[in-house]
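Removed: one protein chain of the complex. Kept in place: all other protein chains.
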Amino acid sequence: MFVLGRLLSGGACKRGVSLLRTRVAAPEVKTSVKRHSSGPGQRMDIRGIYPPIATPFTQKELVDYHKLEENLNKYSKIPFRGFVVQGSNGEYAYLTSEERVEVVRRVRQAVPKDKLVIAGSGCESSMATMQMSDQMAQAGVDAVLVVTPCFYRGRMDSRALIHHYTQVADACPVPVILYNVPGNTSLDLPVEAVVTLSQHPNIVGLKDSGGDITRIALIIHKTQNQDFQVLAGSAGFLLAAYSVGAVGGICALANILGQQVCQLEQLCVSGQWEKAKALQCRLIEPNAAVTRKFGIAALKQAMDWFGYHGGNCRSPLCPLTESETKQLQSDFTSNGWL
Amino acid sequence: MFVLGRLLSGGACKRGVSLLRTRVAAPEVKTSVKRHSSGPGQRMDIRGIYPPIATPFTQKELVDYHKLEENLNKYSKIPFRGFVVQGSNGEYAYLTSEERVEVVRRVRQAVPKDKLVIAGSGCESSMATMQMSDQMAQAGVDAVLVVTPCFYRGRMDSRALIHHYTQVADACPVPVILYNVPGNTSLDLPVEAVVTLSQHPNIVGLKDSGGDITRIALIIHKTQNQDFQVLAGSAGFLLAAYSVGAVGGICALANILGQQVCQLEQLCVSGQWEKAKALQCRLIEPNAAVTRKFGIAALKQAMDWFGYHGGNCRSPLCPLTESETKQLQSDFTSNGWL
Amino acid sequence: MFVLGRLLSGGACKRGVSLLRTRVAAPEVKTSVKRHSSGPGQRMDIRGIYPPIATPFTQKELVDYHKLEENLNKYSKIPFRGFVVQGSNGEYAYLTSEERVEVVRRVRQAVPKDKLVIAGSGCESSMATMQMSDQMAQAGVDAVLVVTPCFYRGRMDSRALIHHYTQVADACPVPVILYNVPGNTSLDLPVEAVVTLSQHPNIVGLKDSGGDITRIALIIHKTQNQDFQVLAGSAGFLLAAYSVGAVGGICALANILGQQVCQLEQLCVSGQWEKAKALQCRLIEPNAAVTRKFGIAALKQAMDWFGYHGGNCRSPLCPLTESETKQLQSDFTSNGWL
Partner (left out) sequence: MFVLGRLLSGGACKRGVSLLRTRVAAPEVKTSVKRHSSGPGQRMDIRGIYPPIATPFTQKELVDYHKLEENLNKYSKIPFRGFVVQGSNGEYAYLTSEERVEVVRRVRQAVPKDKLVIAGSGCESSMATMQMSDQMAQAGVDAVLVVTPCFYRGRMDSRALIHHYTQVADACPVPVILYNVPGNTSLDLPVEAVVTLSQHPNIVGLKDSGGDITRIALIIHKTQNQDFQVLAGSAGFLLAAYSVGAVGGICALANILGQQVCQLEQLCVSGQWEKAKALQCRLIEPNAAVTRKFGIAALKQAMDWFGYHGGNCRSPLCPLTESETKQLQSDFTSNGWL
């Protein structure tokens, strides 16, 4: 059985208390991103905007930790709530287990203590996911983000996924965030599974990258008594997600237009919907270009344009073709960002 | 070539002028559903909520015009903008050409003059669609709703669809509304096709039933200079659609909970987003139950429960099983509607 | 209830008896395409190759009956078992009800009495399908081919489809052939539904265009006691279909390379598998080009090249682009057909 004390003590969870916060007590319109804890029994507050950071590589495709840290330094001026390490955009599927942990460790060291570090710890087997989650907790992350296992997707029904996440959350020293990304997994974590899992005290929320706003609204509705937090998995539907009750976003585009994504967050939480709408609309094409349309190679190319270290991907991800690069550029220029 | 005068004159378009209105001049927050025209050269204003009305049948599966009129009478107390006849929920695919026109004619006669009547006139061929659109215009409708032809979906690319809709809109005596309903057609009208078609003076908007809110926002963004109006095709994402700039909805659920859907519209257009969110969330499961989950048989069953004439569908649509009926009921009761 | 006598008498079924034949008594390796009847109580024999004929149109998109007859005259030299009128390649979805019947009537008049004429009579509603089937029977067809209704595909489960086909087959004066074409309908007629329907005395077989050979083999296996005949819906998998027990094919490519498709049939039924394989392989790319890849416009373009009347399609089907035409040509030349 899960023991709450576990969450609140132990080396891996030193910052645990300070991150706890009651969502209930939050003012309806936030005007500041400051968060603080307010006592035991409440879940970690994960509200806000996070870039799912890219992993820079050397020409030989080794992790370039120096460039990674330089990127993080540049991000420190942006009012992000924290950083997600090894979301899909971090090419985590291409990293070894050792690299996954090491990248997380370096990020935790590089970013200020008041920024959350959330690490993608999902693997295909429950056993490996538990081990990885534990290692990442030891590396100092505040929470882990656990993608749905998907290779045997034909059998990944509610029963299997509830079992998987329960095992993982029971064992994990830090809070768990569910991660639904059907574009990569060809699998949707069923709503009923999310609702069941939202009752687990160590599962604090969901990152949903599918973009089905009806589904997102339904999940928020059906978990409303659980202090369960939903984060939009893309800047493309961030405003819509806020409109139905999401509390933040983990947005690839924030690697490039971080300030603007945070501004969109502020417009949403402060109820300035018309301005939010205008800004949201200008972010859709750039966002699509660096995600669904051209993928991580485009994300990294655009990072280069905007002063970050993007660079090449690990193979088999290929560089953009010339024509793709032009389209990418056009998706930024036509919306006034380049 | 399209002649604007055609839109503004002629027997079929008697009410045309009174429906024209500039969207630009609209106050940002509407507090009343009253609309009025403001001059030539502007497109018909289609803002508001419409039920895509169901078609009641006798036990022998003939159209029951009497019950149809009784339903319309009951709907007259609800602040709908108008009625959509032969959307997907009207079982139009099961009606003969003659029935399609006759149902439209009866509805036009039965509803007050200040209510818009929009008729689904889409057929597979351009030729048939033009004929049907013309007949429906003769029957007095204010606009036609033209579904994407889909049987040869492998060839229904932007080129084909732009050609189709241009032909239809050129010939049609009343304004045309595009209709994207991938759940039925297994086809998405490409965004680029919508953007091109939005420049046609006789194409006034789009009903999008797909629920991809990023797509809807992008369409609104890219047609913002065209006075092009987007209607949500489902109550499931109505709030989200308003949040990104949609101006109304054609919602199956409005056949049952019409007052509530109109209330949601009012909360959205008056900027009461928190209340809107609470109401929206309670509508998602009932809406899913009468659409995607159990289909038109469920819509009609629920209509019976709420005092309308639902009744049986045309074969091959089957009545609900006992178990489905129970789930349907539960989706209404658990949200406080039954 | 279905009455067998109905099948064997009545004006619409004059040739019924002569077409009946026991499949059981057939020699395992046929060396001739001659068929004959062998008594009452047996189902109509539908073995062999059929082109699902294209519908020529005039420049104004009206049915060109003269060209249609000229095509049929040219086909008379090819050992087809018969002709399918208004399969998907006949653009039936673009014809009015009246045109559908008239085309069928003309074909029946034009082709020799010993050729089967099978007409696509499927509509979305059961009622319309029954009427259309009846009209086509009156026009003299030997059997009707009934596509799965699909617009409300979310509800077209086994229950609905069994009900639909049973109603239609009960009422139909001529034998019914099921028609599964997921490429157009986005729906697969469930195997269990086929097995149930195979027991209906007036349902004689299935045209399966999906190309899932495991499914086809399973259907043949599970209906082996029903004298139920399966026809491949495409030349692309004709050999494979014969290898698991199919008895013929309705193949778009037979509109162009009719002699060759019939030759492939002969190689298969006479057990010359190596030769069959060589021929089969050369047909795959031309077949894909005129079906899945470029559709009916390509079929008609290639018909023109091979001396038939192809011509334009009804709108919204567009002519091929120049680049598509070149690829089409290449798919024929690279396999030695042009």
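A, B and C are the chain letters, set down in written order, and residue numbers restart from 1 in every chain.
Note that a contact is a pair of C-beta atoms (placed from the backbone, for glycine too) under 8 Å apart; a residue touches a chain by one contact, two chains touch by 3 or more.
Quick caveat: nothing in here was measured; it's all calculated off a predicted structure.
Listed by label, the shown chains that the missing chain touches in the whole complex are A, C. In the complete assembly, the contact with the undisplayed chain comes from A:Leu161, out of A:Leu161, A:Val176, A:Ala254 or A:Met303.
For the chain left out of this panel, the touching residue among C:Ile78, C:Ala240 or C:Leu320 is C:Ala240. Residue-level contact of chain C with the missing chain is found at 28, 211-214, 217-218, 220-221, 224, 234, 236-237, 239-240, 243-245, 271, 273-274, 277, 280-282, 284-285, 288.
Taking the complete complex into account, residues 61, 88, 93-97, 124-128, 149, 151-156, 159-161, 163-164, 167, 183-184, 186, 292, 294-297, 314-318 of chain A touch the chain not shown.
Throughout what follows, only the chains that are shown with their structure count from here on.
Taking the mean of each chain's C-alpha atoms, the chain closest to the overall C-alpha centroid is B. Our note on geometry: chain A versus chain B, Cα centroid distance of 37 Å, whole angstroms. Averaged C-alpha coordinates put the centre of chain A at 52 Å from the centre of chain C. Shared interface positions of chain A, defined as residues touching 2 or more other chains, are absent.
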